[in-house]
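Below is the structure I would like to discuss, written out as structure tokens.
All protein chains but one are shown at their positions in the complex.
By letter and in written order, the chains are A and B; residue numbering begins at 1 in each of them.
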Amino acid sequence: MSDADAPVLSVRDLTVDFPAADGGAALRAVEEISFDLAAGGALGIVGESGSGKSTTALALLGLHRRSGARVSGRIMLGDDDVNALDDESVRRLRGRRIAMIFQDPLSALDPYYRIGDQISEVYRTHTGAGRRAAWARAVEVLDRVGIPDAARRARARPHEFSGGMRQRALIAMALACEPEILVADEPTSALDVTVQAQILDLIDELRADTGMALLLVTHDLGVVSRSVERVLVMQNGRAVEEGPVSEVLRSPAEPYTRALLAAVPRIDAPRPARREPGEPLLTVAGLTREFRRPGGGLRHDVMRAVDDVSLDIRRGETLGVVGESGSGKTTLARMIVRLLEPTAGSIVFAGQDITRLPDRRLRPIRRDLQMVFQDPVSSLNPRRTVGDSIADPLRVQGTGDREALRTARELMERVGLDAARHDRYPHEFSGGQRQRMGIARALSLRPKLLVCDEPVSALDVSTQAQILELLSGLQEEYELTIMFVSHDLAVVRQVSDRVAVMHNGELVELAEAGELYDAPQHEYTRTLLAAVPVLA
Amino acid sequence: MTRYLLRRFASTVVLLLVMVALIYVIFYALPSNPAVLVCGKGCGGGQLAAIDHKLGLDQPEYLQFWHFLEGIFVGRDYSSGPDVSHCAAPCLGFSFQNDQPVLSLIGQRLPVSLSLTTGAMVVWLLVGVSAGVLSALRAGRLTDRVVTAASVLAYGAPIFVSGMLLLMLFCGYLHWLDFPVYVPLTENPAAWAKNLLLPWFTLAIAQAAVYTRLTRTGMLETLSEDHIRTFRAYGVRERRIVGRHAMRGTLTPIITLSAYDFGYILVGAMLTETLFGLPGLGQLIVQSSNNVDLPVVAGLTLVAGAAIVVANTAADLLYAVVDRRVVLS
Partner (left out) sequence: MTAELITEVGVSTEAPTRGRQVRRRLLADRMAMAGLVVAGVMIVAALAAPLLIHLEGQDPTTYHPELLDSARGGVPRGAFGGAGGAHWLGVEPTTGRDLFARALGGARISFLVAFGTLIVQILLGVSVGLAAGLGGKVADAFLGRLIDLAISFPQLIFAIALLAIVPGTFPRPILLMIVIGLFGWGGVARLIRGQVLSLRTRDYVAAARLSGAGRVRIALREILPGVSAPLVTYAALLLPSNMISEAGLSFLGVGVRPPDSSWGQMLSTATTWFQADPTYVLVPGLLLLLNVLAFTLLADGVRTALDPKAPSLRGGRK
């Protein structure tokens, strides 16, 4: 290894323990991790939640100090061991030689100060520059990261920026002192896919211009494949595999990496063709929903969350609905199951117009229209046992108590839960298990149409794959028609027969899945597809 | 923003009108015969009729209410036989006891109450905020536990108990201070402050405890927020992080929302003034209600209620200006 290739960062046997609050056994979050980051290079750390990837990233800046965590091993930043330096020396490294950006750019900035001031503060801390010079530097870096009209926008406060702009501002803060290394902890996970693409492009560009090295922490293998040269796969605090991205992703050596890769839904792999779908089960025509925008001007500012959407869902098919945040996909889903009243338009289900049906007459139809929710925490009543939660819909519809509980236990077994735990409370289960409960509850009435609103977005990829598998099996068994709403184009492709794309409340394109992904007609669909990072 | 302001303003006006109606109902419509309350049991029919007439109680109730409102907004005339006395807006009527206009009674007592409450507020904000910050920065250590224990004790002590204990300690036992007597600020500032020392602390103690706790919780919460981590990750000095970012995040809501304490201040002032015999508004309302001096009590309640409504609205608006995110939620 020649001198020019000497790593800027060299980590050896990094171990992080979090002592238990009540004096019990310490939790080992990271165990003996070692890696090198070459000057100007890019290393990705991937893993599911709990793998210790973020803990590792924070340790690189010495951010576990004062938290009570025990950090051991060497973290060599050039000739300095971050783990051995005194607090003051570490403080002087941070932001100047190694800078970090975070997942949620809104909460990562102080809401009370102007963005320019926050960047200036960092710059002045390390350079001792005057107010004016620091402000000029702030404007310069904001301009560099593509904030339009930076001199003016530097005076804005974080809440006046969009999500993508905030992440740009945070990147600008990182650039201010021209660090050797940028540590990015899930920098795009909170962003829409098109914005994500822009931010990742920006990071690429800055790396090329400044020569700074990148350490990218993410759960998303697509992002890794697109943005870094080397990758380190972590599981339960340990390094599973490390190597060049192309090798690790194409021919993984370790079973865990293989399993992880197999679980990732592929945007370029269509689902196997299924039997012909039947006639429309649900038809939506001109469906519109308006909301009053809060904090608007004097006039009632009306926002059309869903704007004149017409589509049908055919018996036995899965209709995927994709869109970014604010596209109106969730509003549409909630109107279809009559949780939200439409402002205009009609919903015809199994030949009956249910748009304005009063609650009492809607009740028998409710049996056929069920929903699986995104958030497995808020979708189960924390004060009711799992068995009760699953049996409740049956009880409401008039089934006897004993019979309802018996069915609930059967359903628990069917969705892969231990029926013996029917008298436990939801918080005793994992996220994936709770999502199974949500599915069991939705199935208890044997519905015809199941609307799934981002059912796997809160889950890790491997759990996500299991839930998708479960849904697909249940679809066959229960002859379900499914409307599958998601922001994730790959997941949607994997499960859907036909796909609808929504943008700003409008339905921009609806086609057979293969057709839509391979030959998108609408401009927006093309943009969306181009933005998705594809696994190499 | 504009709509938010207008909405707050409109609801404030509605609130004030509801309050005026409520006060009217309580004081003039509810008592079966206010004239008897005024005059006492010994009064005969003639006297009662005269009082009824003077107060306008012989008119239909809606008219009485109308005059009441009229008095507040444009002024009204009271006639008792030949002489007519005009009462300019905002007219709150005349005291039954000594025929003085209620408004001028309030005016006479106002300086005492203002002296008491502003001083107490300064004390509790200073003591509460600094104790809270100290306690948060030393969380879990001895200082924190001492401050917390003291604040629980102070918080549980009713004003008239803690005041009495202070009185016994500093006047009765240590003889450091004399029993407080009100001396106007304009007359002798030193004596004014020295005499108000005990009342200030009496009124401030319990509230200081509340602020200690609010500040402690707020500070710990702010310190655990993501943006604090950001500035740590960028090497900003800890002193500056605490002094600039954490303090701003903690104190902005606390100081802004202190305007909501107005109601508490009034009640506290009532008790403190009664305890120390200070001739302020609180003492006035207690004396007047013991004397069943209805116009004075009604007037004071109205003024106090209006002040509170206005103060709360001001706090809302201030908060919205300081933290625009409030408006959006």
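Definition applied: a contact is a pair of C-beta atoms (placed from the backbone, for glycine too) under 8 Å apart; a residue touches a chain by one contact, two chains touch by 3 or more.
Note that this is a predicted model, so its numbers are computed, not measured.
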Which listed residue (B:L197, B:L271 or B:L317) would be found touching the missing chain in the intact complex?
B:L271
Per the definition of touch given earlier, which of A:R131, A:R250 or A:R363 contacts the omitted chain?
A:R363
Using the touch definition from the top, which of A:M371, A:L411 or A:V491 touches the missing chain?
A:M371
Considering the complete complex, identify which of B:R109, B:R216, B:R229 or B:R244 is in touch with the unshown chain.
B:R216
Check each of B:M164, B:L185 or B:L318 against the chain that is not shown and name the one that touches it.
B:M164
In the complete complex, the non-displayed chain touches which residues of chain B?
11, 14-15, 18-19, 26-27, 30-31, 37, 135, 139, 144-145, 148-149, 152-153, 155-161, 164-165, 167-168, 171-172, 206-207, 210, 213-214, 216-217, 220-221, 224, 260-261, 263-264, 266-268, 270-271, 274-275, 285-286, 289-290, 292, 294, 297-298, 300-301, 304-305, 308-309, 312
Listed in rising order, the chain A residues that touch the chain left out are 334, 337, 339, 359, 362-364, 366-367, 369-371, 373-375, 377-384, 389, 392-393, 396-397, 425, 427, 438, 441-442, 445
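Just so we're on the same page, only the chains that are shown with their structure count from here on.
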For chain A and chain B, what's the span in angstrom between their mean Cα positions?
50
What residues on chain B touch chain A, complex-wise?
1-4, 6, 225-227, 229-237, 240, 245, 248-249, 252, 323-325, 327-329
Please name which positions on chain A make contact with chain B in the complex.
61, 63, 91-96, 99-100, 102, 104, 107-113, 121-122, 125-126, 157, 159, 170, 173, 294-298
